[in-house]
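With one protein chain withheld, the remaining protein chains of the complex are depicted in position.
Chains: A and B, in written order; residue numbering restarts at 1 for each.
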Amino acid sequence: MKTNLKFRRVAAIGAGMTPFRRRMLETPQELAWEASRKALDEAGLELRDIDCVVIGSAPDAFDGVHMKGEYLAHGAGGVMKPASRVYVGGATGVMTAISGWYHVASGMCKKVLAVAEEKMSPGRPHPQAVFRYIWDPITEKPLNPNLIWIFAMEMHRYMFVNKISKEEIALVSVKNKRNAANNPYAQLGGEITVDDVLRSEVLVWPVQLLDVSPVSDGAAAMVFVDGDIARRYTDTPIWVEGVGWTLDNTSWPNRELAYPRYLENAARMAYRMAGIERPQREIDVVEPYDPFDYKELHHLEGLMLARKGEAPLLLKEGFFDRDGDIPSSPSGGLLGVGNPIAAAGLMKVISIYWQLKGTAGKMQVKRPVHTGVAQAWGDLMQASTVIVMRN
Amino acid sequence: MVHPLKEEELKEHFTVTYRPQAKYSYTAGQALSTFLRGLREGKILGRKCPRCGRVYVPPRLYCEDCFYPTSQWVEVKDEGIVMTAVASFISWTRDRLEEPEIVGTIRLFPSSPRDYVYPGLFHRICCSYDDVKSMRIMGKTVRARWKPVEKREGSIEDIECFEVV
Partner (left out) sequence: MENVGIVGIGWYGFSTNVHDLSFREMMFEAAQRAFYDAGGMNPREQIDAFISCQEDFWEGISISDEFAPDPVGGSMRPTMTVAGDGLQGLAHGFMLINSGVADVVVVESHAKPSDILTFPEIVELAMDPVYVREAKIPNYHFIAGLDATKFMHRTGVTREDLAEVVIKNRASGLKTGRAPHASMLSKEDVLSQEMIVYPLTRVDVARPVDGAIVVVLASETFARKFNDTPIWITGIGFSTDNSNLELAKLGDAFYLRKASELAFGMAKLESPLKVNGMFVDDRYSYKELQHVEALGVNNVAEKLREGYFHEGSYLPVNPKGGHLAKGYPLEASGLSLVLDAVEYMREGVSSAVVASWRGIPTFTGGVAVLQR
């Protein structure tokens, strides 16, 4: 993989999002508009200043619209502009930011609006039904799978190989929902206990209701600009210093699920670009993708912030708490804030942006932060996207 | 500002119901067609890469690692190790199931525990909820329980499930 050290500098100068909720009155276009407007306001820009628009949205089936990028171009400000949609399943949100980065880094555009939207609640009989079509239509779909199976299989493998208990994993849910109580956009913030998680409805053993992020509608947007002009708009630009992404093979039943090697690959790419050699020492705050509680641990290991199988131990010691060594998901993550897929991924990037800018309000972590990492994950346990930012 | 709604509030607003008419007939292709024919005969067939020796089950016409055409059909055992197993209490529409459905992935023989990638299948596993919950089923050797020959139709469903040997 090439990593050129002479990258054009790219800065994030604005971000906005809608609250994440179960049912929104607004259409997907209107949700995208709301987030885009807020991001432009924070950047001090108008739509006419924007050169290109990048749109991120996960399966078309949720909003029930084919060619969703075309449809969303409207609310996302993509009319009479170069607008395109990038897509890597659940990892799309962070990919949207990465794509915003290369739109600017390539010299193609000076100012880019990156918008991610998902409206999951309109699907009937249940948004879950959409996930039946993500499987191989010939060798897997005949078994009538649902999405939670896939997570449960990976979770159980992770628990089995590393001898991790449900109690240890439930601590992630407890931490993230507690963090979310400080987040004004959050759908499910609050104080819960490990017992609450263990007593919640069993969906697909070992996954229970409180192990899972909720069904949500929402949108998020960010403005990225050329480094040379960033200080015209803000005194505190946040720099994109590393990007990485990787897709593993399609055949998930044919590989080890206990460790996400594809994430390690993506992280190495981003770290090399950002000059990070010892991630655990050099990264101050992290937003790993947590649609399910064990995923946060799995991803902390893939990001090399914990050794294989040791993330639960560090979690228990408070290492990943908001006042810990490397606060993880200070926003409350998908478990606490909600999971409108692509928008949730971009929300993770926005959370890091706020932390580095020092505008995270009650979410602001205790220790001073200089380097932050956001990550998302998707497809058939195969995709990861990583972004490193600094202030 | 956006407006979150409660379930009952949905009735107070206009909603447009639309049922997508999306129907497909997926082309199985060379590799999976032969695989499905093999299942009808009670065989699990894979394709072997001549460069790295990896066996692909379900088969592919190409090796993703070497980017080279796989060249040879090989039959693998209908026996393997349970890598992971779960018990589902919800259907694909998220309705509650009384009896859990148990599924998992199986690393088929010949293969070794050191392999990161291996021939394998995703399928039902015939065991109890307790076997899953206690993790007793993990790492166990299982074998395919085939449907009777006359009921097989060249589908992954020609295997009823995998059961402990």
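Throughout what follows, a contact is a pair of C-beta atoms (placed from the backbone, for glycine too) under 8 Å apart; a residue touches a chain by one contact, two chains touch by 3 or more.
None of these values were measured; they are calculated from a predicted model.
Here the missing chain is touched by one residue of A:Arg22, A:Arg37, A:Lys110 or A:Arg261, and it is A:Arg261. Only one residue from A:Gly78, A:Pro237, A:Pro327 or A:Gly372 touches the chain missing from this view: A:Gly78. For chain B, the residues touching the chain absent from view are 16, 18, 20-32, 60-62, 64-67, 69.
Of the residues in chain A, those that touch the hidden partner chain are 1-4, 6-8, 27, 29, 57-61, 64-74, 78-89, 95, 99, 101-103, 105-108, 130-134, 137, 243-251, 261-262, 265-266, 269, 273, 378-380, 382-383.
In this section, only the chains that are shown with their structure count from here on.
Centre-to-centre spacing of chain A and chain B amounts to 28 Å, using the average Cα coordinate of each chain.
In the complex of the two chains, the chain A residues touching chain B come out as 18-19, 21-26, 30-31, 34, 61, 64, 125-126, 128-129, 131-132, 136-140, 142-146, 148-149, 152-154, 156-157, 159-160, 201-207, 217, 249, 251-257, 261. Of all residues in chain B, only 1-7, 9-10, 13, 18, 20, 24, 26, 28, 32, 35-36, 56-58, 60, 64, 83-94, 100, 103-106, 116-124, 129, 132-133, 135, 138-139, 155-157 touch chain A in the complex they form.
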